[in-house]
Structure formats: structure tokens, C-alpha cells
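The complex appears here without one of its protein chains, the remainder shown in place.
The letters A and B name the chains in turn, as written, and every chain counts its residues from 1.
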Amino acid sequence: MPHKYRLPQGGKIDRQKPIKFTFNGVTIEGCQGDTIASALLANGIRITGRSFKYHRPRGIVTAGIEEPGTFVEVMGEGRSTTVPATMVHVQPEMQVKSINCWPNPKYDLAQLLQVFSPLLPSGFYYKTFFQPEWKVFEPFIRKMAGLAKIPQDDTPLQSYDSTDTHCEFLIVGGGISGIIATVMTAQTGKRVIWVDNLQNQHGGFPIASADKIILERWLQALRDQLKGFANVRILKQALAWGYREQNLVLVNQNREEVNDVLLWRIRARQVLLANGCTERGLVFPDNDRPGIMLASGVMKYCQHYAVTPGERIILYTNNNSIRILAETLMGQGKEISAIIDTREDTGQDYRGLPPTIKILTGYEITKVIGWNSVRGLIASSLSGDDSIRLSCDLLAVSGGWNPNLQLWMQSGGAYAFSPETATFVPTTSLQEVIALGMCAGYFNPKENLCETRKRVSELIENLGLKSESLELPQLNMSEKPYRIQSYWQPSSTNIGSKSFVDILNDVTLEDIKLALREGYDDIELVKRYTTLGMGLDQGKTGNVNATGIVATLSGKPMDDVGLIKYRSPVSPIPFGTVGKPEGKFIKPYRTTPITNWNRKNGAVLYEAGANWKRPGYYLLQNETMAEAINREARAVRNGLAIYDGSPLGTFEIKGRDAAKFLDMIYTNRIGDIPKGTGRYGLMLTEEGFILDDGVCFCMAENWYQVSVSTGNADQVHLHLEKCLRYDFSHLEVSVTNLTLQWMNATVCGPLARDFLQEFSLDIDLSPEKFPFMGIRDGVFNGMPVRIARVSFTGELSFEINVHTRYLKQLWERLISKGNKYGITPIGSETNHVLRVEKGFLSLGHEVDGVVDPIDLGLGWVMSKFKKDYIGKKAVALNRTSHLPRKELVGLVAQNNDIQFPEGAPIVVSKNQSIIEGHVTASVWSEINNRFVALALLNNGRSRISEIVQVRNLTGIEKGEVVAPCFYDPDGKRLRS
Amino acid sequence: MQKYSLFSLIRNSFTRHRNWPRAWKSVDLKQSYDVIIIGAGGHGLATAYYLAKNYGITNTAVLERGWLGGGNVARNTVTIRSNYLRPESIPFFVKSVEMYEGLSQELNFNLMHSRRSMIDVIHTYPKLREITRKMYNMDIFGATYKPISVAEIRRRIPTLTGGGANSRLPIIAGMVHPEAAVNRHDAVAWGYARAASALGVEVHQHTKVNRLLKNPDGTIKGVSTTKGDVSAGKVAVAVSGHTTQVTDTVDLNLPLRSFNLSAFVSEPVKPMIDVIVNCADLGFYLSQTAKGELVIGGVPDPGQSFRRGSNQLIFERTVGAMLELFPSFKKLKLLRQWGGTLDTAPDSSPIISETEIPGLFITAGWWGGYKAIPAGGLTFANLIATNTPHHLAKSFTLDRFKTLDYILESGTTARV
Partner (left out) sequence: MITINCPFCGPRDEREFEYCGPHRQKRPDKINEMTTSAFIDYLTVPENPEGEAKEVWWHRRGCGAWLLVVRNTRTHEIIKVSELDAT
């Protein structure tokens, strides 16, 4: 019979709109507005899942995000991972599956495991499973673990987005104090954001129905009033889940209208936490049986979903908030058979209830009857002289109320135990945040109203702002203050039962006792040893009880024991909301104006540092990579080639002290570079590490242009700026990054000059007028150009720099006219081969963090005349060390067919683990018709012609140490 | 020490586990010890254990300001590996990984040590070059790094569906490190504490060292704690991110900077990844625990910090990087996140060293130091007991800074 437990009227569900879904394959009917949990309860389904460790039957416990009892997987399209059944609204044709059980929760096979439960106290796995070895057992354990499967389908049924904003006041929480705080702060005229928090939508502290009506009417009026404020933004259906430094609050908003989740990063001057409170359970034997629920859950199902999942109802409590539930249920015509209260003295709390209700004060539950569902219980007096058996099919429990401290704790706020309310309440804050209302420990609605108004108006006043005074409603039924007496654990437990402190993670009272007995005596050690509070719910209904138990057992004050730390997020959130797979945009890459030309002409492009994508080589039809590189290399050495050198970092250094500045930056002399020429230079860090090598040109007096390696441009920029703003701020210099302003096409090869002379160009290219390392401005076929005679290949070359907008035009002209010279575009792989042939250094290869310029044969670049430059002192100091120097050498294999692998170590002998160097680069040299390599070798320069041993994974290959240059050692060609 | 075994578990189940003894003793703090170790983290506890076991030094107190193992040892992502670059580092980490493998038996405590290959997913050529060089160097010291194809990466990690040919940074290569492992961090701290305690070592929780004390002749005298002054001939600082907070009290100048490193876990899901996935180019790594949670880590926060938290920017970038390779994880949920305070030397390599104050020793600069706990403890104990560095750790002394002989494990210059 469907909807057996649905009340005939009331609730916020739509009885006219039935919704059918399946639960473990069985079709269930709910109504529009139902959650999975409320629909299951309405249909009398008790066992909704199995527990994680013991596979005990479990039911629904609460109606909110604190749910520890029932987790499900939603299958089919738009699959979810594990979610609490209380948080998902039913939808037509939804397929819902319980977790931790097979084939279904009622007849779960693994429940046989319960037989072994005496062997599974907390931490049992630390004591066993390691003989002979953990790996024998691990596969079985792993299989049992985990909850849902990860959804494999990529259907973007829900999309994710994020946005940033800021405000003066951020109010978290949609309850009484949240609304009051929003209205009051709104009146200041400042920007206000109100998060109508999902966290406290489970009902919160109960309010007598007469008062509730008054209050709701009043709150509605306030809500209406808010519509008139343009400075208030309301985030509905939102969960504030993270609280970071500098008052950054993270909120996920479910925007059903557009079917997405929006992450808000809200930076607030002042945060007001009004995110309510959560009820906790009581610890007693077998308190996890289906049919045992938290009172607040029963209340919410009754009022909101019109479901009362039982006929014979017993209430169990240690505080007076349960009375309102009794009245509410009676108001729905339900029968309460008993109220069991652990307090001896309940004062007037139950006065005026009908005599049919048995009131047992000073009693505790010592036994629960029923396996798959609660059927009754035994209550015993605390004095131990009486016990009574009662039957019931629903047991509603209230162990008291806890402020929702999750965000408060994340903000760094302190908290302390309040004996009157038997819970932890916020005390001093670390950031600009206050807690309000129930979140501050004011549970009674009347008190809540007054205290909230007081605190908010104080806050507004302290900030020098104004708001109107707020008239509070009269709540006559709420005169009685909240009264509670701590009850942390049953006075005795019987063998065979389990008293759960953390229902989700199957952690019992005995587990905590064992932890303490074994010396795991800090609450955080208890947590880790027993896994208490480490589940999906982060122990929202159990953690305070755990503290109470530890305090009682160890005789320590509650404050000394403290609370288990809640961590972000308040409740699990999908990764999709915080990070996006950005595909092509993850690090947007830079292109040059001829990237498209490159693509069309067979270029193989890849990441080349600093987010440039760059041709490695150009593949002609039927060519292998090696063939392509060799073809390109031949073109450079024998004919004409062209290279897109645009990504090269280019900086302009200007100002009266430019030379002085550069003389500190570079190791060599800059001040005496003649106008119109450049000089190769090295930059070191103050610690003596090589930061960059490049060329510095003097354009005119006090005007220099430096070019630096592509991948290093950003770092060099930072270095130059830092030096300038920090250490040499007294100098009058400016540094401008022109990397994207100057693009270049580098024309190289022995035919380069002849070729360029075919164009209209007002620069004399003859070696006399335009020698190596010269730089000239001119006009090339109508385009303003700056041509530099630098060479990274060791061949005659002209770097033609133009403004970005001319590069394509320049490139196409060069290519079309160059056809008759066999002009060949080349990529960075070929460049690499050619520079290795020349022994030019490359930062990513030869610079290793242990070498200095002298090691690399660049001692001549370290000026002896300059008293000081960055890195000079460090290099000198490092050279006093006794460690051998790693020096750059060339290396050729004794066996001509061998290519030494890049990165392979040079060892003293095959069997000794002494590394004396390594191969830094190794290429096929087309011009030499053999493999050649560069290496760093201990004291290598004095070991030329020695035979050394290169170790690869299969053995040793012998090589001869040679000078690190395999082509044109005198540099005639590049100067030609 | 009562032996832990299946047998003892069964036997104790008859008495409903009411007779298990304390895992470590609880005694009052004495006024003097032979050795004081500050910090009951992995390194502090392991050091105490090896001092007792290898050198018979048992009159030792480990002083912990919070609870045992509550620092980084409880906050890290338990990646254990020996894929280092420099010959100064590799043998040390190889030893540590080896020691971990037999440690459950040695300590009689299940560390749930589990070999999981680590797969490096490589997107750029410079990274490939660096890792290839590691491969050759590791081979010399008996550690393994094996190249694997992109197809093989995808076969072994079926959920890794991103990083294809059309992505911004396609995967170009992979490398497997079969010796890599994960285990249970708390168990490492508890196992060492229990074994050390059985040898006579005292562990004092909630005993914060406020100050170091010196003798008039400049040697170490002891420490001043929240529970009073305690003297010792030798004091060893093993406080991870808080080293300078302790050593500043005697005006030591150390090349250390503290920072925050964070991590996070997902909700538990059924087993789907049985390797450690590391992607340095995008900046994240992950593995799946025996409980089914994915443990995910990224790069440190910028700037110095003693706030153990999560920088939202770094967090979002790490998640973004993960989703780049594992797009189906977007529905997977974040369960918990946290951070830890670590410290680092300018070259990012560790420091296991005596100091200019005779009798004062430090182990510091550990920011991938979980894997190093066994070898770190072993070598630090050796240094404390014999006043000479262990051969595996001889390059990790403070002396290297005197001549700027940095041991750079990645990159070619020091940190900014």
C-alpha cells in the first residue's frame, strides 16, 4: 500500500503529483517535493542501507545534511556518487541504489560479517594482517571498502561555474537570526549578501506551534521588506562550505532554473554566521536500529513532508526541547506512548501532557528490541532498581543541540563548553566574524530573537553605521528556557549490543574505551584510531557525544578534551564546482603570426616553454623525424634556412644608468659595448647560479636591448625588475618587456647574405659594414626592421626583427623569393642539433645547478675588471669548496654506431656507484656524419682524449673526451 | 610489549578487548635525560627508536607540544618513493623505502604498507629530460624508473581519459617507479612510539618546548617546557615546520623558511586506481587509499606561512589539473581538506646536521619527508649517538651552505 505513513493533510509536498522511482529495483511512489528519504519513510521502508563495517541494517535518522544513516547512489543518467538520501529530491524514473549491501539492504550477504564483529574492535587492522604481509590481505580489504562507483558517463547534466564578489556584510543562514541580521544590515545601505543556507533547513530547534505561526508571519514580513533593498543579494539553495583567510567564504548555489551549480567566492568585510544548530543523538545499546530517529528529523518529516514513520511512538531525551515534538505529533493525531528522560529533575517540562503518555524521568534505555527494525525497548531507572519493557515502532531521540560550528572553526574562531546548554559555543573570533542565534548557542527562540538583535545592532554601531530599531514579535509559548543535562553514555552496557557514537563509521562506545585504554587519549587520537567523525557527515550528530565520553572516562574537563576539528567542506561538494578541466585553455598558449602558416606546412608543434607552441621540425611527405631534422640541418650548413625566432625574450633597458645597471646584471662588461653592436653575456643569480645567457645590444647611449632565452623570459623579467626595484632602486633605469612587440624571422645559412641582397633594403649587409654581433635599423621592402647578426647555429645568420603586424608579410616574402635558393623552414630540434655541434650552451641541458660559467668554458665572460656584479662573490666562494668541478666537454663514442642517451651518467667503473658526470646533449650530427655529445665531467677540461664510461640501463659504453665543439671551432663561418 | 597478531586478537576478543595494554607508557617528566628529542612526529619518534635500538640510548624523552603524531606525519599524502636525481639523495631514499617494507614486522604494527607503482605522466620535453636523467642515476643505486607508453598509461589507469592529442598539453610519455608505496601515516607514528616506548623511551605529549637552554660554555643544557625545565646532554630538534621557532631562542641562523602545503581527499569510492599518479607538469598527484578515498595533493602556497589551511587558489588549480586528466571526477566530491606547516632550505634538500651549539642537532627542511622517516631516523640517531654523520646523509649537513654547494633536486636555481 503506497504512502502508508503519509498524513492526510499538511506538509509542503504536492499530493496531486505522484512521482515513481525505483529503490534497489523496486518501484516506489513519492510526491513532488519528497526527498528520497521522505518517500521511503512514507512507504514504510525501514531498512534503507547497511553499515560500513558490520553491515548492520540501517534506516533514515535525520532529514538533513547531517544524516549518518542512509546513503544512496543515484544511477542512470546524471549519476551521482554517494549522497545522503535526505538531500536528494525524487524525480520521475530516478534509479536509486543503497550502498554497502548486496543484493539489497534487507538481505545483505555481507551481514554474515557480523559474526566476526567481536574480532573487529577499533584499530584491529593495526594489530593483525601483517603476518606474513599486508599485501596478502589488502586486495580483500580494498574490495570491501569504498562506497559508490565513480560515475563514468560524461553527460554534462549539471554544469558548473564560478564567480567572485565582495560585500560589507555576509550573512550565512536562512533562519531567524539570519533574517534579522539581513534586514538590520540592509538598512545600513551597504552591500549585503545573504546565503539562505542549506545547512539549517532541517528545521533546527523546535518551536511551539502557536509561536511558530506568529514567528513565521513576522519573518515573512521581514522577507517582504527585504525586497525593497537594492543593496541586498539573496543566494537561495546555497551551501556555505568553506571559510578561508581574510574572510573569504565559499558558497555553492544550486541554480535549478539553469541546472548548474555556481561557486561564489565571497570576500566580506564582516561575516555573520547564523547557520543554526544540529541535534545530536544519545548513546545507548543498539541505538542504530532502523526506526530510531533524531527528534528533529521526525519533526521535519511530520511538518514538511507530512510523514510520521510510526504508530507507537516513544521519545527519548535529556532535554526539554522534545516536548514540542510530542505536541506536534499529538496534534497530528499520533499517539505517544512514553517519554523517557534521563534527567531526574524535569521540573515543569512535561506538565499538562495527557496522562496516557508514560513519563519516565531518571530512566535510560538499556536495551532495544528488534533486529531489522525497532519493536520495543527496555528502560531502566538510573538508580538501577527498576526496569520496564515498552513496545514501539518509532523511537525519536534528542541528545541536545549543538551550534553548527563548522564554519566558525574554519574561520579560526575559538569555542568553549557551556554547561547550561551542554555543548560547545563560539567564543573569541580570529577574523571579522560573529556568530548569531542558535549558532551562538541561543536555542530558545525568544532568546535567539533578543540576542541576535542585540549583537547585530552592536556590530552596526561599532562600525559607525546606522540601522532602524527592530520590533520583535511576542512569543508567549517560548517563555520556558531550554534545559538540558549532559548524558554522554549509558551507565551499563550488555554483551552483544553495540552503542554507536558514530553511526556512519560504525564507531561504538567500546571502541572509544579501547582507544583510551591503549593510550590513544587525545580526542584527535581517538578520532584517528577509531575513525570517529571521519565519514561523509564529519560526525555532525556524534562528535560532541564523543567528547563527552572521553571527558567522562578520562576525568578531564570538556574544554581540555575539546572537539574534533571540523574541516572544510561543511558537506561534500563536487570537484567540478571548484576546478574546471580547461582543455585547450588550461595554460592558454601563445602563437606567433605565422603559427597557422607553420601548421599548414607540416610543422610539428609543441610546448616550448613560457607557453609558446613552437615547431620542433617540419615533416615533408614520407619523412621520418630524423630525416626531417637532417634535411633542415643540411639546409642551414650548406644552403638557406629560415627560423621563426619570435618567442625569444626581448627587453629594452633605458635610462641614464642603464649601463651601470647592466654591468651589475651581466657578468661581463656592458658599459663599453660600442653602439650598434651586441655582446654575448651571462646573468647569474646572487647565489651564483646561471640564470640566463643571451645577447645585449647597445642601440644608442643609455639605450640597450637584451634578448634572453624563450623559456626563461618571464623569470628574467622578474629578476630584472626585482634588481631594479630592490637592490638598485637608486639607479635611473627602466625595463620594458618587448617580447611581443618584436617578432623575428631568422635567415641563416651560407647563402643568407646573397639572398637578402635581392630585397630592397637600406642596410649594407657586407661583413665589413655589418659584422658579426652588429645590429642595424632599416627598411626592408617597406617594412621597418631591426636586423641583428647573431647566430645560435654557428652559421651566418641575420635575425630580422619586425613589428608583430609585419611578421607574416615578411615571412611570406622571404619564403616565396627564397624558393629558388631552396629556403627551408627549420624548427627547434634542428636548432638544438646545430648548437650542440657548436658547443653552445642551452639552459635546459648544460646548466645543471652545480656548474658556473667557468665550468662551461665561459670564464672569459666573467669580467675580471668589474669589482662587483651579481653572483661574483658567490661563484668565488663556491670555488673554495673541495668538490670536483663539473666541466663541459665533448664526447664521442668509440663505437661509431652508438648514440649516448641524454642524461646518462658517466661512471668511474661499472660496479661502483660513483658518478663523475653526465651526458647533457647527444645528437646525430649530419655534417660530421656521426653522433656527437656534450657532457659535464669532473675536471673534464683537463681530461681531453681520455676514455670514459657512459652507463646506460644495459651496460657501459666507452667514449672519448673531446673539446666541446664539433664544427667550425674558429667561428669563421658565423663571422663570415 | 604485548605482541600483536591474529592470535592475540582472538584471545583478547574473549575478554572483550578489555585487557589490551597501553601502546606506550605514560610516566611523569623527569628533570634530566641523556637525550631530548623535540617533536613527536615521524622523524622524532623514529630517531628515538633507532637511538634505543641501535645505540642502546634509552634514557630519552620525546617532547611533543600537541598530541603524538599530530603534525605533518598525520597530514601528509603518504607517497613513498625514491625517484630522486642527485647521487647525494638517491641512496638515502632508496634505503628509506627499503626500510619501510619490513617495518610492519619490525615494529609489530600493521602500517598497511602497500607497494603501488607510481606513474609519472609527462607532458613536456624538459620534464621528460629531467626524469630520464633520474632514471639513469637511480639505476646505479638499485632503484627503478621504467619508461612506458601513453597507451600503457591509459591501460593501467582507465579513468585517465584526458590529456589526449587535442588537449593543450598532450601526454607525451610516462615513467613507472615500481618501488613507490603508500601506507598508513598514523600507524607509522604509533608503531614507532610503541616500539620506542617498549625500549624505554618516554613520550610526553602536551609538553611544548618554549626555549632551548645553553650552558655558560655555550654547549646545550636542555630545554624549557610548559612543564618546566629539563636538562640533557644532547638535544635534537625534529619539529618539522617549526624548526626556527625553536632555534631562534638561541639565536641560531638557519637557512629555513616555513610554508603551507595542503592536500585533500574525496569521498570513498570503489577501487579504481591502484597506482600513484604523478603529474608534475600540471601540478598534482593522487592515489587511492584502502578505504577508497582519493588522496590528492598539489604545489605549496606562495609565501611563508604557519597557518595550516588551504589556499583557495592553489586548491582550485590542483582540482583543475586533476580534472584535466580525469574529467569524470567532476562529480566526485571533496570530503576533507587540510594543510600542514613545513620548512625548506634554499635548495629544497633536507638538513640532518649538528649545529654551532655543541650538543644541539637538527633534522629539518623536510617537505617530502614522510618517505624519509625510517632513513631520517636511522641517520639522525647515528649522528646524535656518534657525533658523526651517517654515510647516507653526509651531504645533508649545514656545511654545504658554507660553500654554497646546494643539492638541487629540481630546477637549476634556488627558490625565490
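One rule holds in what follows: a contact is a pair of C-beta atoms (placed from the backbone, for glycine too) under 8 Å apart; a residue touches a chain by one contact, two chains touch by 3 or more.
All values derive from a computational prediction rather than experimental measurement.
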Visible chains in contact with the missing one: A, B
Touch with the omitted chain, as defined above, among B:K25, B:R307 or B:K394: B:R307
Residue touching the undisplayed chain, where the options are B:G191, B:G297 or B:P346: B:P346
Absent-chain contact - pick from A:E133, A:E245 or A:E447: A:E245
Contact partner of the left-out chain, one of A:K17, A:R656 or A:K722: A:K722
Residue of B:G69, B:P255 or B:G359 touching the missing chain in the full complex: B:P255
Interface with the undisplayed chain - residues on chain A: 164, 166, 244-246, 248, 265, 267, 412, 430-431, 686-687, 718, 721-722, 725-730, 867-868, 872-874, 877
Interface with the unshown chain - residue positions in chain B: 242, 244-245, 253-258, 302-307, 309, 311-313, 343, 345-346, 401-402, 404, 416
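One rule holds for everything that comes next: only the chains that are shown with their structure count from here on.
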Chain A - residues contacting chain B, complex: 79-82, 118-119, 121, 124-131, 133-135, 138, 141-143, 145-154, 160, 242, 244-245, 248, 250, 265, 495, 510, 514, 517-520, 522, 524-525, 528-529, 534, 536, 538, 567-569, 572-576, 578-589, 606-607, 609, 685, 687-691, 711, 718, 843-845, 847-850, 874, 877-878, 880-881, 883, 901-905, 907, 913-915, 918, 951-953
Chain B - residues contacting chain A, complex: 4-6, 8-10, 13, 16-18, 20-24, 26, 66-70, 74, 87, 91, 104-105, 109-115, 123-126, 129, 132-133, 135-137, 139-141, 159, 162, 166-169, 172, 184, 186-187, 190-191, 205, 266-272, 282, 290-292, 307, 309-312, 315-324, 327-338, 346, 403-406, 408, 411-414, 416
